[in-house]
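Notes to accompany the following structure.
Every protein chain except one is present and positioned as in the full complex.
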Amino acid sequence: MATAEIEPAALPAAESRPPWTAVLHEWVVTVDHKKIGILYVLMAVGFILVAGAAAVMMRLQLWAPNLALVPPTTFNQFFTLHGTTMVFFVGMPLLIGIANFAVPLMIGARDMAFPRLNAFGFWATLFGGLLVYFSLVVPGGPPTIGWFAYAPLTENSFARGPGVDCWALGLIVSGLGTTTAAINFIVTILSLRCPGMTLRKVPFFVWVMFWTSVQILVVMPPLTAALTMLEFDRQLGAHFFDTQAGGSAYLWQHLFWFFGHPEVYILVLPAFGMISEVVPVFSRKVLFGYEFMAAATAAIAFISLGVWAHHMFAVGMSRALDLFFAAASMLVSIPTGIKLFNWLATVYGGKLVLKSPMLFALGFLSMFVIGGLTGIILACAPVDLQVTDTYFVVGHFHWVLIGGTVFGIFSAIHYWYPKATGRMLSERLAKWQFWLLFLGFILTFAPMHVAGILGMPRRIYTYGPGRGWELWNQLATLGALLQAPSYLIFAYNIVTSLWKGKVAGDDPWDAWTLEWATTSPPPAYNFAVVPTVKSRRPLWDLKHPDDPDWKYE
Amino acid sequence: MTDPGRPTIESPKPTVWPLVVALGLVLAGAGAALGTVAFLALGGVMFVVALWSWLAELLPGRGTEAEPVAGPSPAPVAARPGTVEQLGPGMAGYRMRLPEKVYPISAGLKGGLAGGLAMPVPALLWGVLSGHGLWFPVNLLAGLALPGIDELSVAELEQFRPTLFAVGVVIHAAISAVVGLVYGVLLPTIPRSPRWQLLVGGVVIPLIWTGASYGLMGVANPVLRHYVDWAWFAVSQFVFGLVAAAVVVRSEKVIVPPAGTGGAAPPPTPGEGGRP
Partner (left out) sequence: MTDLSPPPPEVLPESAAAPPDHTAGVEGRPEPHKAGMVCFLVSEAAFFSTLIMAYVIFLRHGSAGPTPDEALSLPLVLGNTACLLASSATVHLAERSLRKGNVGAFRLLWAATILLGVLFLVGTAVEWRGLIRDHGLTIGVNLFGTTYYTLVGFHAFHVTLGVLALAAVLGVSARGLLPGTAPLPVTLVGWYWHFVDVVWVVVFLVVYVLGR
């Protein structure tokens, strides 16, 4: 766009590269959904390395009883920053970024509905993250409150420095960005689909992004409101969560988890969608049970709004509330189970192509089930009371977020990287990355379940000897060290493949959705001629005119 | 701006204002966090100015430019007719997807009810032979649903009790019908001859059922668990299984149109491999 003045024909390839300042300027002022999507992903990769380093430090500190590698306060700051970063500045930006890149292409649109708002969404997320990290240099340093920031730890009496303020205001700004992104997705999907693409014919990832955006739209503003109340407490002397003046710590928990639990689904639903694109293509079969998958997605989005207090069984709510939230939480397993069986049915009888996207997808399928099962265990209020705030919980949600979200994201990045850059990622490096991550991840988080059952609490910076926790902690630390290189390999792979990778061509995976009908990388306007589709797999129809999909849908 | 002759596409112009709006917000946030009025004011001014300039770009004709259609065009998608492999009879994996012919739903129901009628014979026989009487097994079965049965004495359990009888009959009929339906769906997937289906339905499944009951009965129905004679229990299950399976296997099979054809006549090739 900024290079519109340059004669395009005079751009043969690398010889006449524009100066780096021009390139930087082009990326900073861009409103192109593809570039914004890539910016989101790059931002997340940066943050994942920082927050991952914090995780490795914490694991090293827990290697043996009574170590003094990381002081207690620093340890608390580490897990606060680690959790906050991974949820708000790694997980969500990755999902929103990948969707930003893929959704308009998949529905045959030229851009998102509101391109400038889209740019704002990215910059707000990035700057919000930087504001959170700005707390590193303020007096008192980063907050020591955990990612869920339970009151009254966040109040002035317990957190005197401006760290909590940086954290809360950073989240408010990035939350605004996320909300605008959600609005943008909903409108793009409702209004900008290409001719012929009814809501029953959108690629499944698009369908999932729609419901994820609806969830964001409903749960992000309450978080903003809660964070605003917190800031009013701290800055203006209000008493919302100030227990000494009649405020309620319990209210914070309800408000936070009303956002916090749907947030987990916001983090995992898009991964479901990514898997639903990758699994059919690499099984060479159509997605099994599209309608049921779609209904299950909507069901998860609705049910997830009514399960938040299963994080609060130990607070001592009423018996009726405990029962309600336990039952509602277990209800989620039904639509999730439907999805899982549909993916299995898609794989079943297919001619599997075990390229890197499929490897990560299969990693997702196998690992996410286990995370889901421990989730059902935790939804039982009596069991939860026994393991609340232990490493069992830590093991469970990392299993879901890495086994589910991260594997799904890696699958999607390996799948769409050729489309975004025009180059293939190195399969060899991708396989190293996969196996290190897969084994390291199991080795890190499986022992945590055991440590949790043995009674090891979360968030402790060290522990005494002789409780039987040493072995499990050492296994977990070894696992973390095994995992860490896989992320570095990934970062190395996505950078070096930009010039070392094989040229991808328009359609390297022989796939079926619209993004593969344009060039790799696509032009700024995506499609010179807006396509018209007749089925969910328009490219299948073109490739197999003797047996097109629209005859069956 | 561009050649009048070359095709262009109206696109949004790159702009820095959204970035400045976000930066202004964050600066103001940092100012609020640190209590620095300068940051707060600077952020506020940036926010207002940038938002104003952003809105100005929304005025007609200001925020867009003509993006020339340039660069390589995508390669046309090549048609490859005849390359779709349809999963058909005789191919690996076909048989396990969906049987070509299945029993009608009614066959399962009939089998379940027939089995349900036959099963009480050994059960009641056990009641009489064990000296507890005809009503003992019925009352025990009702313990699955009704609380408080474990407070009744053996003598009370041996008498005819209308509530328990009604509940027992309902439970028996419901479970019989459901298991019969399962037989109707499951048995056609057993390969080879009806004799194998009879073996599975009459022996294997009752064995599994008895085993599962042995393990779970302490939770589901402690009273029954306490008084039950497992040999007789197993015999009742075998009688049910054999009768139900025999009824199912003897009924006429029907052809089901494959999914995705909307219930129309089956296509010439019976397989539906690459299709939904």
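A and B label the chains in the order they appear, each numbered from 1.
One rule holds in what follows: contacts are C-beta pairs under 8 Å (C-beta built on N, C-alpha and C of every residue); 3 or more make two chains touch, one makes a residue touch a chain.
Remember, predicted model here, so these are calculated numbers, not experimental data.
> Please identify which residue in B:Pro12, B:Gly111, B:Pro188 or B:Gly241 touches the non-displayed chain.
Candidates B:Pro12, B:Gly111, B:Pro188 or B:Gly241; residue touching the omitted chain: B:Pro12.
> Touching the left-out chain: which of A:Gly246, A:Gly316 or A:Pro382?
Missing-chain contact among the listed residues: A:Gly246.
> For the full complex, which residue in A:Ala225, A:Ala295, A:Val353 or A:Ile460 touches the chain that was left out?
Checking the options A:Ala225, A:Ala295, A:Val353 or A:Ile460, the one contacting the hidden chain is A:Ala225.
> If the missing chain were put back, which residues of chain A would it touch?
Within chain A, the residues touching the omitted chain are 109-111, 113-115, 179, 182-184, 186-188, 190-195, 217-222, 224-226, 228-229, 232, 236-240, 245-248, 251, 255, 525, 530.
> So that we can see where the missing chain sits, which residues of chain B does it touch?
7-12, 55, 57-64, 66
The definition used in the following text is that only the chains that are shown with their structure count from here on.
> Could you work out how far the Cα centre of chain A sits from that of chain B, in whole Å?
27
> So in the complex, which bits of chain B are touching chain A?
Where chain B meets chain A, its residues are 1-2, 7, 9, 11-19, 21-23, 25-26, 29-30, 32-35, 54, 57, 63, 65, 67-75, 77-84, 87, 93, 97, 260-261, 273-276.
> Taking the touch rule as given, give the residues of chain A at its contact with chain B in the complex, in rising order.
Residues in contact with chain B: 1-2, 4, 8-9, 26, 28-32, 110-111, 115-117, 119-120, 123-124, 126-128, 130-131, 134, 138, 162, 165-166, 169-170, 172-173, 176-177, 231, 235, 284-290, 348-349, 505-507, 517-519, 523-525, 528, 539, 542-547, 552-553.
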